[in-house]
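Pasting in a structure now, in C-alpha coordinates, and then I'll have a few things to ask.
All protein chains but one are shown in place.
Here is subunit A:
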Amino acid sequence: MKYQSQAVAMPYFIAAIGLFVGQIVFGLILGLQYVVGDFLFPEIPFNVARMVHTNLLIVWLLFGFMGAAYYLVPEESETELFSPKLALLMFWVFLVAGALTIVGYLTVDYATLAQYTGNDILATMGREFLEQPLITKIGIVVVALVFLFNVTMTVLKGRKTAINVVLLLGLWGLAVFFLFSFYNPTNLVLDKYYWWWVVHLWVEGVWELIMAALLAFVLIKVTGVDREVIEKWLYVIIALALVTGIIGTGHHYYWIGTPQYWQWWGSIFSALEPIPFFAMTVFAFNMVNRRRREHPNKAAVLWALGTGVMAFLGAGVWGFLHTLAPVNYYTHGSQITAAHGHMAFYGAYVMVVITIISYAMPILRGRACNSPKAQVLEMWAFWLMTIAMVFITLFLTAAGILQVWLQRVSDSPMPFMAVQDQVSLFYWMREWSGVVFFIGLLAYVASFFVKGEEKATGA
(Lines give C-alpha, C1' and ligand atoms only; values in the text may rest on other atoms or scores of the structure.)
Protein backbone atom coordinates (compact mmCIF):
# COMPACT_ATOMS: atom_id res chain seq x y z
CA MET A 1 0.00 0.00 0.00
CA LYS A 2 1.09 3.54 -0.68
CA TYR A 3 0.46 5.08 2.73
CA GLN A 4 1.06 3.40 6.06
CA SER A 5 -2.10 4.79 7.61
CA GLN A 6 -4.27 2.96 5.07
CA ALA A 7 -3.67 -0.09 7.27
CA VAL A 8 -6.40 1.03 9.68
CA ALA A 9 -8.89 -0.11 7.06
CA MET A 10 -8.04 -3.74 7.80
CA PRO A 11 -9.80 -4.15 11.18
CA TYR A 12 -12.86 -2.39 9.71
CA PHE A 13 -13.00 -4.87 6.85
CA ILE A 14 -12.54 -7.86 9.16
CA ALA A 15 -15.32 -6.66 11.46
CA ALA A 16 -17.57 -6.05 8.46
CA ILE A 17 -17.16 -9.61 7.22
CA GLY A 18 -17.63 -11.05 10.71
CA LEU A 19 -20.88 -9.18 11.23
CA PHE A 20 -21.99 -10.14 7.71
CA VAL A 21 -21.74 -13.81 8.76
CA GLY A 22 -23.87 -13.01 11.83
CA GLN A 23 -26.41 -11.24 9.66
CA ILE A 24 -26.84 -14.27 7.41
CA VAL A 25 -27.16 -16.69 10.34
CA PHE A 26 -30.09 -14.61 11.57
CA GLY A 27 -31.45 -14.45 8.03
CA LEU A 28 -31.58 -18.24 8.00
CA ILE A 29 -33.37 -18.26 11.36
CA LEU A 30 -35.96 -15.79 10.03
CA GLY A 31 -36.44 -17.74 6.83
CA LEU A 32 -37.11 -20.88 8.84
CA GLN A 33 -39.51 -19.06 11.17
CA TYR A 34 -41.54 -18.15 8.07
CA VAL A 35 -42.35 -21.84 7.60
CA VAL A 36 -41.78 -23.37 11.03
CA GLY A 37 -43.54 -20.64 12.97
CA ASP A 38 -42.50 -21.70 16.47
CA PHE A 39 -38.81 -22.25 15.67
CA LEU A 40 -36.72 -20.80 18.53
CA PHE A 41 -39.84 -19.38 20.19
CA PRO A 42 -39.88 -17.92 22.80
CA GLU A 43 -36.06 -17.67 23.00
CA ILE A 44 -35.67 -15.59 19.82
CA PRO A 45 -39.01 -14.26 18.57
CA PHE A 46 -39.21 -13.19 14.93
CA ASN A 47 -39.17 -9.47 15.70
CA VAL A 48 -35.93 -9.81 17.68
CA ALA A 49 -34.24 -11.92 15.02
CA ARG A 50 -35.32 -9.48 12.32
CA MET A 51 -33.98 -6.52 14.25
CA VAL A 52 -30.64 -8.32 14.60
CA HIS A 53 -30.64 -9.24 10.89
CA THR A 54 -31.32 -5.71 9.62
CA ASN A 55 -29.24 -3.87 12.22
CA LEU A 56 -26.24 -6.11 11.61
CA LEU A 57 -26.56 -5.34 7.90
CA ILE A 58 -26.53 -1.60 8.52
CA VAL A 59 -23.67 -1.79 11.00
CA TRP A 60 -21.45 -3.99 8.83
CA LEU A 61 -22.07 -1.83 5.79
CA LEU A 62 -21.09 1.20 7.86
CA PHE A 63 -17.93 -0.65 8.92
CA GLY A 64 -17.33 -1.36 5.25
CA PHE A 65 -17.87 2.27 4.22
CA MET A 66 -15.58 3.54 6.96
CA GLY A 67 -12.89 1.00 6.15
CA ALA A 68 -13.21 1.88 2.49
CA ALA A 69 -12.84 5.58 3.28
CA TYR A 70 -9.77 4.99 5.44
CA TYR A 71 -8.21 3.01 2.62
CA LEU A 72 -9.26 5.26 -0.24
CA VAL A 73 -8.96 8.77 1.16
CA PRO A 74 -5.19 8.75 1.91
CA GLU A 75 -4.43 7.25 -1.49
CA GLU A 76 -6.62 9.74 -3.35
CA SER A 77 -5.38 12.66 -1.22
CA GLU A 78 -1.78 11.50 -1.56
CA THR A 79 -1.12 12.05 2.11
CA GLU A 80 -1.22 10.04 5.33
CA LEU A 81 -4.49 9.86 7.24
CA PHE A 82 -4.95 12.79 9.62
CA SER A 83 -5.03 10.49 12.66
CA PRO A 84 -4.73 6.71 12.39
CA LYS A 85 -4.93 6.46 16.20
CA LEU A 86 -8.32 8.15 16.24
CA ALA A 87 -9.49 5.80 13.50
CA LEU A 88 -8.43 2.78 15.51
CA LEU A 89 -10.02 4.13 18.69
CA MET A 90 -13.30 4.71 16.86
CA PHE A 91 -13.12 1.20 15.48
CA TRP A 92 -13.20 -0.23 18.98
CA VAL A 93 -15.87 2.19 20.18
CA PHE A 94 -18.12 1.28 17.26
CA LEU A 95 -17.48 -2.45 17.55
CA VAL A 96 -18.16 -2.55 21.29
CA ALA A 97 -21.26 -0.34 20.98
CA GLY A 98 -22.55 -2.46 18.11
CA ALA A 99 -21.88 -5.73 19.91
CA LEU A 100 -23.49 -4.50 23.13
CA THR A 101 -26.57 -3.41 21.22
CA ILE A 102 -26.96 -6.81 19.56
CA VAL A 103 -26.39 -8.60 22.87
CA GLY A 104 -28.98 -6.27 24.39
CA TYR A 105 -31.53 -7.19 21.71
CA LEU A 106 -30.95 -10.89 22.31
CA THR A 107 -30.82 -10.98 26.09
CA VAL A 108 -33.01 -8.14 27.35
CA ASP A 109 -36.71 -7.74 26.73
CA TYR A 110 -37.11 -4.84 24.25
CA ALA A 111 -39.41 -2.78 26.49
CA THR A 112 -36.96 -3.16 29.39
CA LEU A 113 -34.05 -2.26 27.12
CA ALA A 114 -35.95 0.88 26.10
CA GLN A 115 -36.50 1.78 29.73
CA TYR A 116 -32.86 1.34 30.75
CA THR A 117 -31.40 3.22 27.80
CA GLY A 118 -33.24 6.51 28.02
CA ASN A 119 -36.12 5.93 25.62
CA ASP A 120 -38.42 7.66 28.11
CA ILE A 121 -36.29 10.80 27.85
CA LEU A 122 -36.37 10.84 24.06
CA ALA A 123 -38.40 8.09 22.39
CA THR A 124 -36.66 7.01 19.20
CA MET A 125 -36.92 3.21 19.36
CA GLY A 126 -39.29 0.71 17.83
CA ARG A 127 -39.23 2.06 14.31
CA GLU A 128 -38.05 -0.14 11.46
CA PHE A 129 -34.23 -0.11 11.05
CA LEU A 130 -33.98 2.56 13.77
CA GLU A 131 -34.59 0.15 16.64
CA GLN A 132 -31.30 1.05 18.32
CA PRO A 133 -31.44 2.37 21.89
CA LEU A 134 -30.95 6.11 22.29
CA ILE A 135 -27.42 5.66 23.63
CA THR A 136 -26.46 3.57 20.62
CA LYS A 137 -27.86 6.22 18.30
CA ILE A 138 -25.83 8.89 20.09
CA GLY A 139 -22.81 6.60 19.85
CA ILE A 140 -23.31 6.27 16.10
CA VAL A 141 -23.39 10.06 15.78
CA VAL A 142 -20.20 10.46 17.82
CA VAL A 143 -18.34 7.79 15.85
CA ALA A 144 -19.58 9.26 12.58
CA LEU A 145 -18.50 12.78 13.51
CA VAL A 146 -15.03 11.72 14.63
CA PHE A 147 -14.68 9.62 11.49
CA LEU A 148 -15.82 12.50 9.28
CA PHE A 149 -13.45 14.88 11.05
CA ASN A 150 -10.59 12.46 10.43
CA VAL A 151 -11.21 11.91 6.72
CA THR A 152 -12.20 15.51 6.02
CA MET A 153 -8.96 16.79 7.60
CA THR A 154 -7.06 14.31 5.44
CA VAL A 155 -8.71 15.55 2.27
CA LEU A 156 -8.21 19.18 3.28
CA LYS A 157 -4.47 18.73 3.68
CA GLY A 158 -4.13 16.68 0.48
CA ARG A 159 -5.30 16.41 -3.09
CA LYS A 160 -9.00 17.01 -3.64
CA THR A 161 -10.05 14.59 -6.36
CA ALA A 162 -13.62 14.19 -7.60
CA ILE A 163 -13.73 10.74 -6.01
CA ASN A 164 -12.68 12.17 -2.66
CA VAL A 165 -15.18 15.00 -2.80
CA VAL A 166 -18.08 12.77 -3.84
CA LEU A 167 -17.23 10.21 -1.17
CA LEU A 168 -17.10 12.93 1.48
CA LEU A 169 -20.41 14.39 0.33
CA GLY A 170 -21.98 10.96 0.61
CA LEU A 171 -20.54 10.33 4.06
CA TRP A 172 -21.52 13.76 5.39
CA GLY A 173 -24.99 13.27 3.95
CA LEU A 174 -25.18 9.93 5.71
CA ALA A 175 -24.43 11.57 9.05
CA VAL A 176 -26.72 14.57 8.52
CA PHE A 177 -29.75 12.54 7.47
CA PHE A 178 -29.23 10.12 10.35
CA LEU A 179 -30.12 13.01 12.65
CA PHE A 180 -33.75 12.63 11.58
CA SER A 181 -33.76 9.35 13.52
CA PHE A 182 -33.99 11.48 16.67
CA TYR A 183 -37.24 13.06 15.48
CA ASN A 184 -40.21 10.93 16.44
CA PRO A 185 -43.45 12.91 16.74
CA THR A 186 -46.61 11.28 18.09
CA ASN A 187 -48.31 12.13 14.81
CA LEU A 188 -47.71 8.86 12.95
CA VAL A 189 -47.86 10.48 9.53
CA LEU A 190 -45.16 13.01 10.38
CA ASP A 191 -43.16 10.26 12.07
CA LYS A 192 -43.24 8.21 8.86
CA TYR A 193 -42.65 11.22 6.63
CA TYR A 194 -39.34 12.04 8.27
CA TRP A 195 -38.39 8.42 8.96
CA TRP A 196 -37.95 8.19 5.20
CA TRP A 197 -35.50 11.09 5.31
CA VAL A 198 -33.17 8.67 7.01
CA VAL A 199 -34.05 5.49 5.16
CA HIS A 200 -34.78 6.64 1.62
CA LEU A 201 -32.35 9.54 1.49
CA TRP A 202 -29.71 7.08 2.67
CA VAL A 203 -30.18 4.15 0.35
CA GLU A 204 -31.59 5.96 -2.67
CA GLY A 205 -29.65 9.15 -2.06
CA VAL A 206 -26.35 9.74 -0.32
CA TRP A 207 -25.30 6.08 -0.15
CA GLU A 208 -25.36 6.07 -3.94
CA LEU A 209 -22.67 8.76 -3.85
CA ILE A 210 -20.56 6.53 -1.62
CA MET A 211 -21.19 3.52 -3.83
CA ALA A 212 -20.36 5.36 -7.05
CA ALA A 213 -17.18 6.82 -5.55
CA LEU A 214 -15.97 3.42 -4.35
CA LEU A 215 -16.74 1.83 -7.69
CA ALA A 216 -14.99 4.63 -9.57
CA PHE A 217 -11.90 4.25 -7.37
CA VAL A 218 -11.65 0.50 -7.91
CA LEU A 219 -12.25 0.90 -11.65
CA ILE A 220 -9.44 3.44 -11.96
CA LYS A 221 -7.14 1.03 -10.15
CA VAL A 222 -8.00 -2.17 -11.97
CA THR A 223 -8.51 -0.81 -15.49
CA GLY A 224 -5.97 1.99 -15.66
CA VAL A 225 -8.49 4.07 -17.62
CA ASP A 226 -7.88 7.82 -17.56
CA ARG A 227 -9.11 9.45 -14.36
CA GLU A 228 -10.76 12.29 -16.29
CA VAL A 229 -13.02 9.82 -18.10
CA ILE A 230 -13.97 7.91 -14.96
CA GLU A 231 -14.64 11.03 -12.92
CA LYS A 232 -16.86 12.44 -15.66
CA TRP A 233 -18.92 9.25 -15.53
CA LEU A 234 -18.99 9.47 -11.76
CA TYR A 235 -20.54 12.95 -11.88
CA VAL A 236 -23.07 11.94 -14.52
CA ILE A 237 -24.16 8.89 -12.51
CA ILE A 238 -24.57 10.69 -9.20
CA ALA A 239 -26.33 13.60 -10.91
CA LEU A 240 -28.85 11.12 -12.32
CA ALA A 241 -29.10 9.41 -8.94
CA LEU A 242 -29.98 12.52 -6.98
CA VAL A 243 -32.08 14.22 -9.64
CA THR A 244 -34.34 11.15 -9.71
CA GLY A 245 -33.87 9.92 -6.15
CA ILE A 246 -34.65 13.01 -4.09
CA ILE A 247 -38.16 13.55 -5.42
CA GLY A 248 -38.34 9.76 -5.81
CA THR A 249 -38.80 9.73 -2.03
CA GLY A 250 -42.41 10.39 -3.00
CA HIS A 251 -42.93 6.71 -3.81
CA HIS A 252 -43.07 6.16 -0.06
CA TYR A 253 -45.69 8.86 0.39
CA TYR A 254 -48.56 7.19 -1.45
CA TRP A 255 -50.50 5.54 1.39
CA ILE A 256 -49.24 6.94 4.69
CA GLY A 257 -51.66 9.80 5.11
CA THR A 258 -49.88 12.30 2.86
CA PRO A 259 -51.54 14.27 0.03
CA GLN A 260 -52.51 12.44 -3.12
CA TYR A 261 -50.20 14.43 -5.39
CA TRP A 262 -47.27 12.37 -4.15
CA GLN A 263 -48.61 9.56 -6.33
CA TRP A 264 -47.65 11.66 -9.35
CA TRP A 265 -44.35 13.01 -8.09
CA GLY A 266 -43.32 9.64 -6.69
CA SER A 267 -44.32 7.61 -9.74
CA ILE A 268 -42.70 9.86 -12.31
CA PHE A 269 -39.39 10.45 -10.55
CA SER A 270 -38.92 6.98 -9.13
CA ALA A 271 -39.70 5.48 -12.53
CA LEU A 272 -36.49 7.24 -13.60
CA GLU A 273 -34.46 5.87 -10.68
CA PRO A 274 -33.26 2.79 -12.64
CA ILE A 275 -31.41 5.09 -15.07
CA PRO A 276 -28.43 5.87 -12.82
CA PHE A 277 -28.11 2.18 -11.98
CA PHE A 278 -28.20 1.29 -15.64
CA ALA A 279 -25.55 3.94 -16.27
CA MET A 280 -23.46 2.37 -13.54
CA THR A 281 -23.61 -1.03 -15.25
CA VAL A 282 -22.70 0.43 -18.63
CA PHE A 283 -19.94 2.42 -16.95
CA ALA A 284 -18.40 -0.62 -15.24
CA PHE A 285 -18.42 -2.76 -18.37
CA ASN A 286 -17.23 0.10 -20.55
CA MET A 287 -14.26 0.85 -18.34
CA VAL A 288 -13.27 -2.80 -18.06
CA ASN A 289 -13.52 -3.17 -21.86
CA ARG A 290 -11.35 -0.10 -22.35
CA ARG A 291 -8.80 -1.25 -19.77
CA ARG A 292 -5.20 -0.31 -20.35
CA ARG A 293 -3.81 -2.97 -18.08
CA GLU A 294 -4.56 -6.51 -16.98
CA HIS A 295 -4.90 -6.25 -13.24
CA PRO A 296 -3.95 -9.56 -11.59
CA ASN A 297 -6.85 -9.28 -9.13
CA LYS A 298 -9.51 -10.90 -11.32
CA ALA A 299 -11.83 -11.41 -8.34
CA ALA A 300 -12.03 -7.67 -7.65
CA VAL A 301 -12.89 -6.99 -11.31
CA LEU A 302 -15.64 -9.62 -11.11
CA TRP A 303 -17.11 -8.03 -7.98
CA ALA A 304 -17.00 -4.59 -9.60
CA LEU A 305 -18.86 -5.80 -12.69
CA GLY A 306 -21.25 -7.79 -10.53
CA THR A 307 -22.07 -4.70 -8.48
CA GLY A 308 -23.13 -2.86 -11.61
CA VAL A 309 -25.36 -5.66 -12.85
CA MET A 310 -26.92 -6.65 -9.54
CA ALA A 311 -27.51 -3.09 -8.37
CA PHE A 312 -29.33 -2.43 -11.63
CA LEU A 313 -31.42 -5.59 -11.26
CA GLY A 314 -32.14 -5.29 -7.55
CA ALA A 315 -32.49 -1.56 -7.07
CA GLY A 316 -33.40 -0.62 -10.64
CA VAL A 317 -35.58 -3.35 -12.12
CA TRP A 318 -37.08 -4.76 -8.92
CA GLY A 319 -37.62 -1.24 -7.65
CA PHE A 320 -39.38 -0.19 -10.84
CA LEU A 321 -41.52 -3.32 -10.67
CA HIS A 322 -43.62 -1.91 -7.85
CA THR A 323 -42.89 1.81 -7.82
CA LEU A 324 -45.78 3.11 -9.91
CA ALA A 325 -48.64 4.14 -7.64
CA PRO A 326 -51.37 2.05 -9.31
CA VAL A 327 -49.17 -1.05 -8.98
CA ASN A 328 -47.92 -0.17 -5.54
CA TYR A 329 -51.52 0.14 -4.36
CA TYR A 330 -51.63 -3.65 -4.52
CA THR A 331 -48.00 -4.58 -3.77
CA HIS A 332 -47.23 -2.15 -0.93
CA GLY A 333 -45.92 -3.97 2.13
CA SER A 334 -46.03 -7.41 0.53
CA GLN A 335 -43.35 -10.01 -0.21
CA ILE A 336 -42.63 -8.03 -3.39
CA THR A 337 -41.17 -5.36 -1.12
CA ALA A 338 -39.09 -8.00 0.64
CA ALA A 339 -37.83 -9.35 -2.69
CA HIS A 340 -36.73 -5.89 -3.80
CA GLY A 341 -35.14 -5.11 -0.43
CA HIS A 342 -32.98 -8.22 -0.50
CA MET A 343 -31.62 -7.90 -3.99
CA ALA A 344 -31.17 -4.14 -3.85
CA PHE A 345 -29.15 -4.22 -0.64
CA TYR A 346 -27.07 -7.12 -1.85
CA GLY A 347 -26.53 -5.83 -5.37
CA ALA A 348 -25.75 -2.27 -4.47
CA TYR A 349 -24.23 -2.03 -1.03
CA VAL A 350 -23.09 -5.51 -0.03
CA MET A 351 -21.36 -6.03 -3.36
CA VAL A 352 -19.70 -2.63 -3.52
CA VAL A 353 -18.25 -3.14 -0.04
CA ILE A 354 -16.99 -6.60 -1.04
CA THR A 355 -15.55 -5.05 -4.21
CA ILE A 356 -13.40 -2.63 -2.28
CA ILE A 357 -12.47 -5.32 0.26
CA SER A 358 -11.56 -7.67 -2.57
CA TYR A 359 -9.35 -5.01 -4.13
CA ALA A 360 -7.80 -3.58 -0.98
CA MET A 361 -7.40 -6.55 1.33
CA PRO A 362 -4.60 -8.29 -0.63
CA ILE A 363 -2.73 -4.99 -0.80
CA LEU A 364 -3.20 -4.47 2.93
CA ARG A 365 -1.75 -7.94 3.36
CA GLY A 366 1.31 -6.99 1.31
CA ARG A 367 0.57 -8.31 -2.18
CA ALA A 368 -1.08 -6.99 -5.36
CA CYS A 369 -3.55 -9.84 -5.41
CA ASN A 370 -4.28 -13.19 -3.84
CA SER A 371 -2.99 -16.46 -5.26
CA PRO A 372 -4.96 -17.83 -8.24
CA LYS A 373 -6.24 -20.58 -5.97
CA ALA A 374 -7.65 -18.11 -3.46
CA GLN A 375 -9.15 -16.05 -6.25
CA VAL A 376 -10.87 -19.06 -7.75
CA LEU A 377 -12.49 -19.79 -4.40
CA GLU A 378 -13.48 -16.14 -4.04
CA MET A 379 -15.07 -16.24 -7.48
CA TRP A 380 -16.96 -19.39 -6.53
CA ALA A 381 -18.22 -17.46 -3.52
CA PHE A 382 -19.27 -14.64 -5.84
CA TRP A 383 -21.34 -16.93 -8.03
CA LEU A 384 -22.85 -18.92 -5.18
CA MET A 385 -23.95 -15.85 -3.27
CA THR A 386 -25.10 -13.94 -6.32
CA ILE A 387 -27.08 -16.77 -7.89
CA ALA A 388 -28.55 -17.68 -4.51
CA MET A 389 -29.66 -14.07 -4.09
CA VAL A 390 -31.26 -14.10 -7.54
CA PHE A 391 -33.27 -17.15 -6.49
CA ILE A 392 -34.18 -15.69 -3.10
CA THR A 393 -35.52 -12.70 -4.98
CA LEU A 394 -37.39 -14.78 -7.55
CA PHE A 395 -39.03 -16.97 -4.89
CA LEU A 396 -40.05 -13.98 -2.80
CA THR A 397 -41.42 -12.31 -5.92
CA ALA A 398 -43.46 -15.41 -6.72
CA ALA A 399 -44.71 -15.52 -3.13
CA GLY A 400 -45.51 -11.80 -3.39
CA ILE A 401 -47.51 -12.12 -6.61
CA LEU A 402 -49.57 -14.93 -5.13
CA GLN A 403 -50.01 -13.06 -1.87
CA VAL A 404 -51.17 -9.91 -3.63
CA TRP A 405 -53.58 -11.89 -5.77
CA LEU A 406 -55.14 -13.93 -2.97
CA GLN A 407 -55.27 -11.20 -0.37
CA ARG A 408 -55.84 -8.00 -2.34
CA VAL A 409 -56.93 -8.53 -5.95
CA SER A 410 -59.28 -11.50 -5.73
CA ASP A 411 -63.05 -10.97 -5.42
CA SER A 412 -63.08 -12.94 -2.18
CA PRO A 413 -59.93 -11.76 -0.38
CA MET A 414 -58.35 -14.24 2.03
CA PRO A 415 -57.03 -13.29 5.48
CA PHE A 416 -53.27 -12.68 5.83
CA MET A 417 -52.39 -15.89 7.65
CA ALA A 418 -54.45 -18.09 5.33
CA VAL A 419 -52.53 -16.60 2.41
CA GLN A 420 -49.22 -17.23 4.15
CA ASP A 421 -50.08 -20.95 4.30
CA GLN A 422 -50.84 -20.92 0.59
CA VAL A 423 -47.42 -19.57 -0.37
CA SER A 424 -45.29 -21.57 2.06
CA LEU A 425 -43.73 -23.64 -0.74
CA PHE A 426 -42.00 -20.51 -1.97
CA TYR A 427 -40.81 -19.67 1.53
CA TRP A 428 -39.23 -23.12 1.73
CA MET A 429 -37.46 -22.60 -1.57
CA ARG A 430 -36.30 -19.18 -0.40
CA GLU A 431 -34.85 -20.78 2.75
CA TRP A 432 -32.93 -23.36 0.71
CA SER A 433 -31.58 -20.59 -1.50
CA GLY A 434 -30.53 -18.91 1.72
CA VAL A 435 -28.59 -22.03 2.70
CA VAL A 436 -26.74 -21.86 -0.63
CA PHE A 437 -26.04 -18.18 0.01
CA PHE A 438 -24.57 -19.11 3.38
CA ILE A 439 -22.35 -21.77 1.78
CA GLY A 440 -21.15 -19.09 -0.63
CA LEU A 441 -20.43 -16.79 2.27
CA LEU A 442 -18.42 -19.50 4.04
CA ALA A 443 -16.45 -20.04 0.82
CA TYR A 444 -15.83 -16.29 0.74
CA VAL A 445 -14.49 -16.30 4.30
CA ALA A 446 -12.40 -19.39 3.54
CA SER A 447 -10.84 -17.68 0.52
CA PHE A 448 -8.94 -15.38 2.89
CA PHE A 449 -7.14 -18.40 4.32
CA VAL A 450 -6.18 -20.08 1.06
CA LYS A 451 -2.46 -19.72 0.55
CA GLY A 452 -1.26 -21.14 -2.79
CA GLU A 453 1.45 -19.57 -4.91
CA GLU A 454 2.12 -15.94 -4.13
CA LYS A 455 3.00 -15.11 -7.71
CA ALA A 456 -0.02 -14.28 -9.81
CA THR A 457 -0.28 -15.28 -13.43
CA GLY A 458 -1.05 -12.81 -16.15
CA ALA A 459 0.24 -9.84 -14.18
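Observations on the model:
Basically, a residue touches a chain if its C-beta (ideal position, glycine included) is under 8 Å from a C-beta of that chain, and two chains touch if they have at least 3 such contacts; residues count from 1.
Keep in mind that, in the parts below, contacts and distances are computed from a predicted model.
The listed choices are "ABC transporter", "Phosphate transport system permease protein", "Peptidoglycan-associated lipoprotein" or "Cytochrome c"; the UniProt protein name belonging to the chain that is not shown reads "Cytochrome c".
The omitted chain makes contact with just one of the residues A:L174, A:I238 or A:L377: A:I238. Shown as candidates are A:F91, A:Y110, A:F395 or A:Y444; the residue that touches the absent chain is A:Y110. Only one of the listed residues, A:E131, A:E378 or A:E431, touches the absent chain: A:E131.
Listed residues A:I17, A:V48 or A:L134: the one in touch with the omitted chain is A:V48.
Residues of subunit A in contact with the chain left out of this view: 33-34, 36-38, 41-42, 45-48, 50-51, 110-111, 114-115, 119, 123, 125-128, 131, 162, 184, 186-190, 192-193, 228-229, 231-233, 235-236, 238-239, 242-243, 246-247, 249-250, 253-260, 262-263, 265, 329-330, 332-335, 337-338, 407-409, 413-417, 420.
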